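Shown here: the complex without one of its protein chains, the others still in place.
On to chain A.
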Amino acid sequence: MKFASEFRDPAAARALLSAIARKADEIGATRANPVHIMEICGGHTHSIFRYGLDKLIHEGVEFIHGPGCPVCVLPMARVDECVEIAETPGVIFTTFGDAMRVPGHRKSLLQAKSGGADIRMVYSPLDALELARRNPGREVVFFGLGFETTTPSTALSIQAAAREGLNNFSVFCNHITVPEPIRALLGDPDMMLDGFIGPGHVSMVIGIHPYDFIARDFGKPIVVAGFEPTDLLQSVLMVLTQVAEGRAAVENQYARVVPEHGNPVSLAAIADVYEARPSFEWRGLGEIDASGLRIRPRYAAFDAEEKFGIGYATGRRNVPEVEGCACGAVMIGKLKPTQCPQFGNGCTPEMPLGALMVSSEGACAAYWQYAGAREAMA
């Protein structure tokens, strides 16, 4: 096992793994009857696979990979809409690189770009703003994608555009929120989750109280975690300790970065610019109440949905996913990535069929990327 060389602090990791094993035995967790812990954030999923934590940990602890990978939960209809906007004459369509290869029904943004659409990968919405300043004769659209880590950045950019009177800049807002899909998962009678690892950098923005309902209303523990391997192991131990003691609380393992009440400037910008949609569509999870954001009417001049009449709000619903793609079942933990018939056959990171294979935060891409290392550990 490559254990020692993989960890910066192998002694700490070993001690945590032993403590987890003792706690799992105390609870009576076994391979046949494991404790199910969902790591919500795709960054955590990546880290778990990178270090093989799911293989190193006591067999009575099973990780369920949550919906916290924004491109993975993006319905194909949204990609089609991006392509439609990007192919409108006069438009410069800007996006985070992550979204470029997500398949749409006709094509991905990358294929649309090869076909001549002016689509540009940007690191930040600030760069889309700058493009709008430099190209006054063009409409610059930014694809607002992601959870609460990226939502403040587009909110602050829209506020800046409004202050400057930049009327050729708009955001195609498809931002989503972390707490609501968790509420939906907990409400599903088939879901057998015993606790959660909460996202670190999302919580840096929103704080830890948006998760209160998980402990209060559903009686499940949640521990907000950093994404170093020892952070994750310590957080698993904290979840197991709550289970063993029959408690359910929101705890913060990552207090060195996550303030209890989040970042006040970010939260104010989000509240000023966005409001919850009554419902929003998630790939694999369907419609979830209040889980997506739209731009408030006072900023309608910067809303691409308004400017182009294209988007979720215009009414196209439930466009079917690609045949044979099991991303939906994988997303809710009903199938392991390797149980999908397309895994490694019709679907690879080079030629993805489903979104879970596109992003490094997707469970399928993580299984694929670290397959060799995992066989060596087995």
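What we mean here is this: a contact is a pair of C-beta atoms (placed from the backbone, for glycine too) under 8 Å apart; a residue touches a chain by one contact, two chains touch by 3 or more; residues count from 1.
One rule holds in what follows: contacts and distances are computed from a predicted model.
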Response to the item:
Omitted chain per UniProt, picking from "Leucine/isoleucine/valine transporter permease subunit", "Cell division protein FtsX", "Hydrogenase maturation factor HypC" or "Predicted Zn-dependent peptidase", is "Hydrogenase maturation factor HypC"
Response to the item:
Touch assignment to the omitted chain, from A:108, A:150 or A:234, lands on A:150
Discussion item. Given that one chain is not shown, which residue among A:192, A:257 or A:351 touches it?
Written reply: A:257
Fill in: Residue of A:89, A:116, A:137 or A:165 in touch with the missing chain, whole complex considered
A:137
Worksheet item: Any idea which of A:46, A:220 or A:277 touches the chain not displayed?
Response: A:46
Response to the item:
Touching the hidden chain, out of A:12, A:110, A:160 or A:249, is A:160
Worksheet item: Touching the missing chain, which residues of chain A?
Response: 8, 41-43, 46-47, 50, 68-70, 94, 96-98, 118, 120-127, 130-131, 134-138, 145-147, 149-150, 152-153, 156, 160, 199, 201-202, 204-205, 227-228, 256-257, 259, 263, 265-266, 269, 360-361
